[in-house]
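With one protein chain withheld, the remaining protein chains of the complex are depicted in position.
Here the chain labels run A, B and C in written order, and each chain numbers its own residues starting at 1.
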């Protein structure tokens, strides 16, 4: 398969479309020109781009849950509940794991079992199986914009169905929905398939229909250093922009240290603008999203509220455009609608209480921003170099070489040589940089930071620290201190 | 009544003691020398001073609930639950409102009604009625140090009973348990009566029994500017130190703006040290306590968690020695033990997650600290001036003159001429300084800050702003913005 | 609108002053003649004030949890003092703890209160009720 970061050739795109729409029987429901007109009929306040644009202007942080169940009517009720009782500003439709792997037969089985048992046996909404019609019922039943959230390496049919079904935003990307979500799928394949999704989005854009795209920021959600996830987000933004996408939300999963988290969002804003400009893209709108703690949660609901609220505070202080909300059931399983709405209301309270405050821009914060800027730049520059100036090719080679490396990723196309750990203040640093292309000053900085922690804890800097860090939040701490 | 800030004359003290112990029949249970020996037998890890001292050293923030019910066995169960299920580090015994007014007959009626109904008809634990014996049952049934928390203008018998009953800390002060808690009681009277309490504490101290004293920081809990509550706290610390108290915890009620709240705690630490030194007191230990939001709460429990967790975050970032915890039932009524423990666990999660972080000491924070330092100093200096160098006399005159002025206080000995309101960032400023003795630069600063807000909101700076601010948190915001 | 007189205050040993100050402000703005007794008001003080001011309603606040103990017998005392039929409202956090509102309402109505309001009732709600009961204006 040949890959470059070039706008899809129209002919090739439409040829491929035909194949894509044949992969499941609901594909025939998608009629592109009808879909464009349908989308044109969606009121502006129900569009993602409008609501995000307004939030950027007002420096507001919007709240959005995750939610999806197997059947259309159940799912509609769920979303309405989250909108009314949870005061969600933006709605999701989380897709089930079978659909994510294009196992539509299995999803069909899950739908049947769910009907039989009277409750959802799937961990999400199987949008492709429900087809354009099912999706339209969902998007028409609510007052807020709805986004598809998933984790699908090959999301072409899902995107076709979703856009025609009235969704105005689509999460994911060729890297961020591969490395954390797949084991055996080559990057070159997923980047290509996501260029298709981006091209489809660009096509709508050219018809005057602006659709939002959101790379999945948190990746594995577990001790991902900001520069790694930011680099991935910026690459996916560049790939999307090349296909004509104009409305992009870049994401970041809260790491837990206030200064580092605010710095990460600031750096993400700054560096993504810088790279989009550098490659000549124009007329786009960039927004940011902070994901509340994406790693293991405490089982106790009160403690879970603690984690949720601290994430909300960080989102507000970082002035992220939106925040993705966890629930007090996180550690246990897919939440009930009540638990989901409770997470939303707690989040909203914190967000609106802090709406008028930001973390002061002092030297500590500026130093951290500068560090993340430099790290991200070094990763991106080496990636471009590896691709002889082509970011798509460069990305594939960068992952091969471990120049980009996501911790704890299931994919065998990820090097897995880098190892993160927290420093004494809880910021995520590198215990082992692996092949990340950092200059010596950066490497020394991280080593110093971890040595400090090791000294304070009276133990060596090793994998046990990482294990302790992974459990820490679920045990009530941020830094995994040694057991006494 | 003659008042000066002078150590009680021993003879006078012991004469007064006899009278005090006669005011309710349980008074005869208090035998001071037996009580001293009893206290000496309390294990060091069960003493307030030890646990606070350790926390100061380790820069840890301890968590403490409020809780009290009418009957001894109920109250023991409640405290044990909070210790085990809530992981409270320090325990309270909140006293009922009748006892606070020395209405022991009414409290007795409440105890009877509670026995009859099988649940607490009093809003706290009537410690005097239960006497030394009842108190010892309570303090002996738990593993953690226990403090008496109340709001009693004349707390002499309560203090006698509490110390003899094994409590190792006693909240309150002649100002802080009068102005917010009484309507018709002259300050000169309560200051004098609290000198008694402090002298009693000092007496134990001289016998080698260190007992902790904690002025009630939040006052009315409603838009109290930091300099006002800090000035009151410092005055009460000076009054206590004069009577020989050596272990003092100074308190502050969260206002809501992160920078202002952290600055307030920092300033409290700095200014109290400064004044205690200036008047030659030595060998004391100062700790700080942050009270989670003390004003009106949202009714919804999830939203209440939001308020609780944000308060916890501020306590941790300010490195307060302890935090007093609210519950998700706050807006509704005295919490169940489950709700109380839930508030504690949420708090603990946030506190321990943030244990390794502090708000960076940057220029914005330092500027706010400096402002509070100057304001507090101007209030204290004018107070001393009014008292011809005597802080006790000065305080009475300062309240008369409105030099110290607590907003929304029920007491007619409070001028009530000052009016606070939030600025555009949510910090509490002065809408009307009343007679607070500020220099022009400070007055101009506050005016400017409120004008900024007025302009941003397109409305005049007036009482409606204050009303909106009072409701704000319970409606999900910090700053009460105009209704659209 | 003719100016109706009402007496307000916080009953018993209760010192919660904030809501009281706001109610005073809101009722006055709404056009009532408000006699505000502040906090820590005894049953006798309400009655005296109502007689003196010729008031048509007594609006009792109780926040601190002892409302049930403090309010017992107020209706009877009003009757004895010649204030038969005077409108009695109660609101705030009138019992100890979070309890089902229906039960609480029943108990206070049995004590002779005309209207009973739960925690966090907005001033507007009370004003609407007063207008309905005193002026016959239904919203």
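Here is the rule we use: contacts are C-beta pairs under 8 Å (C-beta built on N, C-alpha and C of every residue); 3 or more make two chains touch, one makes a residue touch a chain.
All of these numbers come straight from a predicted model, not from anything done at the bench.
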| item | value |
| --- | --- |
| Chains in view that touch the one left out, judged over the entire complex | A |
| Among A:53, A:296, A:402 or A:434, residue touching the chain not depicted | A:296 |
| Option touching the unshown chain, where A:16, A:113 or A:400 are the choices | A:113 |
| Of A:220, A:243 or A:312, the one touching the omitted chain in the full complex | A:220 |
| Among A:101, A:137, A:286 or A:364, the residue in touch with the chain that has been omitted | A:101 |
| From A:35, A:95 or A:182, residue that would touch the chain that is not displayed | A:182 |
| Where the missing chain touches subunit A, by residue | 97-98, 100-101, 103, 106, 109-110, 113, 120-123, 151, 180-184, 220, 222, 295-296, 299, 329, 331-336, 339, 408-410, 463, 467, 470, 474 |
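The criterion applied here is as follows: only the chains that are shown with their structure count from here on.
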| item | value |
| --- | --- |
| Chain-level touch network, classified as line, ring, star, complete or other | line |
| Between subunit A and subunit B, centroid-to-centroid distance (C-alpha), Å | 45 |
| Euclidean distance of C-alpha centroids - subunit A vs subunit C, Å | 54 |
